[in-house]
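Structure below; questions to follow.
Shown here: the complex without one of its protein chains, the others still in place.
After this line comes chain A, so read on.
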C-alpha cells in the first residue's frame, strides 16, 4: 500500500508495535493476524504476550529484558515475507448469532439505514447477509470489532454518547460492527440486539469469539430473542470452516 509500512515502533517501556496501515484495510488486518501467529509460534523468550488489533501486531516484552535482540529478530521476521498476502488463520469457525432488529432493540437502525441510503428492510438484509468476520477483539473482554461492511456504511459515530447499551448489543459505525460484551456507554449506533454472551469468566471457554472467525447475524423476533436470552448459549451456533 505504502512504502511507509510495515512500520515497527516502541510504545511504553515494554511494548513493540508493527503497523501495516494507517487505517483499516482488509489485507493489513490479515497481515497483523498472520504476523502475530508467527511470533507466537517462534516463542521468543522476551515476549510475554502478543495481540493483533485492526491493522497492527503488538508485542509485550519482559520489562527488564534488553529489547535489542528481539528487535533484530522482529525486523528479520517482518521483512521475510509479504504479510498482506497471508491467508486467514487456520481453525476458523462460522458463528451464527441470532439478532433482533425490532425497533425497541435497534433504536438507531432507521437513522443508520437512512445514512447508508437504504430502507429499513434492505438494511436488515444487508447486515444479516454480509460476509463478515472478527477483525480484532478488544476494548472490553471478548468484544469483537467485525467487518468490513460496504462503503455505504461509512457513517460517523454519534456526537453524543448513548448512555448505556446492554451486553449483546450490535452497534455500527465506520463500516464496522461492535458486539458489546459488558454494559457500556457508546458513540456507536445500536442496530440490533443479540443474546450472545461474549465473556463468561467462570466458563471452561471464557471467550466466545476468536479473531478471524466468520460471523452472521440472522434476524429473529423480539419474542424469540427473549427466549434465547434465557438459554445458556443465547442461540449462537458454531460451525467449523474448511
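As a convention for this text, a residue touches a chain if its C-beta (ideal position, glycine included) is under 8 Å from a C-beta of that chain, and two chains touch if they have at least 3 such contacts; residues count from 1.
The rule we apply is simple: contacts and distances are computed from a predicted model.
Enquirer: There's a gap in the complex where one chain should be. From "Allophanate hydrolase", "Anti-sigma factor antagonist", "CidA/LrgA family protein" or "ABC transporter, ATP-binding protein", what does UniProt name that chain?
Expert: Of "Allophanate hydrolase", "Anti-sigma factor antagonist", "CidA/LrgA family protein" or "ABC transporter, ATP-binding protein", the absent chain's UniProt record names it "Allophanate hydrolase".
Enquirer: Of A:182, A:216 or A:229, which one is in contact with the hidden chain?
Expert: Reading the full complex, the residue touching the unseen chain is A:182.
Enquirer: In the whole complex, not just what's shown, which of A:55, A:74, A:124 or A:236 touches the removed chain?
Expert: Checking each option in A:55, A:74, A:124 or A:236, the one touching the absent chain turns out to be A:55.
Enquirer: Sort through A:27, A:107 or A:141 and give me the one touching the missing partner chain.
Expert: A:141
Enquirer: State which residues belonging to chain A touch the missing partner chain.
Expert: So the residues of chain A touching the missing chain come out as 9-15, 17, 21-24, 36, 48-56, 58, 60, 63-64, 66-67, 136-143, 145, 181-182, 199, 201-202, 206-207, 211.
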